[in-house]
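Okay, so here's the structure we're looking at.
Left out: one protein chain. Kept in place: all the others.
Coming up: chain A.
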Amino acid sequence: MVNPIIKVTDVTKEYPGTIALSGVNMEIYPGEVHTLAGENGAGKSTLMKILAGAISPTIGSIEVNGEKLTEFSPRTSSEKGIGIIYQEFNLVPHLTVEENIMLGKEKRKGLFVRKQLNTQITKDVLEKMNIKKSTSTYVKDLGVADQQLVEIAKAISQDVNVLIMDEPTAALTSDEVESLFKLMRSLKENGVAIIYISHKFEEIFEISDKVTVLRDGNYIATKPIEELDYEKLVKLMVGRELTMSSRARTKKEETILIAENLFSKGKVANISFDLKKGEVLGVAGLLGSGRTELAKVLYGLYPITSGTISVKGKTYSKIDSPEHALKIGIGLIPEDRKKEGVVLGLDCEVNTNLGATKKNSRGLFLDLKKEKSISKEYKDKLSIKYYDGQLAGQLSGGNQQKVVIAKALATDADILIFDEPTRGVDIGAKQEIYNLMNELLREGKSIIMISSEMGEILNLSDRIAVMKEGELAGILPFDKATQENIFSLSSGISKDLEGKT
């Protein structure tokens, strides 16, 4: 029997007021891809940070090659051959690919950098990974996918025995994911152990040898991948069985929004559609097809150059600002919740009330009682988990997303635009968000939902608008909504489906 390369024994990590990890055990063997699965907030990232030496455990021990770690620092971990690729990039945009890869470990002679040697090392790594980029390209000029690859190159440019990858495929296309997997397999053959974190089930089943599941900071189980299937894994992660609910669709009569020949220069062109009260209009399309742009035009962030929008019978030829959009009843749950959704440094109650603060004030003065009851109402309704005064920045992704939704609901908008409502949200919270959307529809709200997740679009939409190159390629009624039809519209392969309802 081979000895484990990493042995985690009874590791607990406490923060003031919370326990992020509690008595976790895990063994990692050379040459395996070991997936760490769990919902957001399960403690995966905390465990990874401990292994990478970014933080130290409160109790418990970590052994690397049978040697107990006595000191926790990124340097110690790196000396022990543990490399990590964080979810967020740690690249310096204004340095070149080579400078980034060699950062902190430049080959040098005295004070001077040995440029040629560094270039050679970088080239070797890039070649090994099959990346065709010049070593002197600036990182800021690379696309997200290439930046991800540079991040990986940086990690494997030194001798690593263990490579930790935290959602490395989040920004990659399927081709790029394939070549990443190829790379992972060859690392594996060389005896490197890979600890892999992903929310994407297909990937977990494709690449993993073993899966360890964490839930609420607790160790749940370690299983070989052969013993698992989708349902079993979900059950381990969530602690209960989930059913993907399909909505009952009824015919809706009342039209609440009509867009007619909408143009916004450089963003979208010739958009016409209507939205019925109580329906979900899904918006599908490739990345960059103008989905988010359309949302931003409706929400007053991009100007309407021509065309009109009618809401509840009133016609507008421009929507000046989000303020204006909210006033006429259009709310947006934006795509990037950390950048556009919440103010991380303010508490959740304040965030919930942010859009309606002015409306709920008495003159200039805040009505704290009213705000309290509003935030309480949505906290209960959306079952958001936070304590009084907790900052939005301290919440997990799913809870943060719920706060963003609560904020939009608190403004009393009747038309809600959800832009990627479940991105980066774990499966339990996803289900809750779907249930919530259903409830909103019952209350008479209408939803425009932009999503890249096919399952989501197909399961929830009454009709599906497909965007292509800034224009509407067509609107599919529910009975014609299939993955194939969406694909052929969004890629422009077939034209015979342009039946508008």
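Rule of thumb we're sticking to: a contact is a pair of C-beta atoms (placed from the backbone, for glycine too) under 8 Å apart; a residue touches a chain by one contact, two chains touch by 3 or more; residues count from 1.
Heads up, the rule we're going with is that contacts and distances are computed from a predicted model.
Chemist: Given the options "Septum site-determining protein MinD", "NADH-quinone oxidoreductase subunit H", "Cytochrome c oxidase subunit 1" or "Ribose ABC transporter permease", say which is the protein name UniProt records for the missing chain.
Modeler: "Ribose ABC transporter permease"
Chemist: Using the touch definition from the top, which of A:53, A:168 or A:322 touches the missing chain?
Modeler: In the full complex, the listed residue that touches the missing chain is A:322.
Chemist: Tell me which residue among A:159, A:175, A:388 or A:479 touches the hidden chain in the full complex.
Modeler: A:388
Chemist: Taking the full complex into account, find the residue in A:34, A:80, A:379 or A:407 that is in contact with the omitted chain.
Modeler: Counting the whole complex, the residue in contact with the absent chain is A:407.
Chemist: Using the definition of touch stated at the top, determine which of A:178, A:340 or A:484 touches the missing chain.
Modeler: The missing chain is touched by A:340.
Chemist: Looking at the whole complex, which of A:53, A:83, A:168 or A:355 touches the chain that is not displayed?
Modeler: A:355
Chemist: May I ask you to list the residues on chain A that touch the chain which is not drawn?
Modeler: Looking at chain A, the ones touching the missing chain are residues 16-20, 41, 216-217, 299, 301, 321-323, 325-326, 332, 334, 339-346, 350, 354-355, 357-358, 361, 364-366, 385, 387-390, 396, 407, 411.
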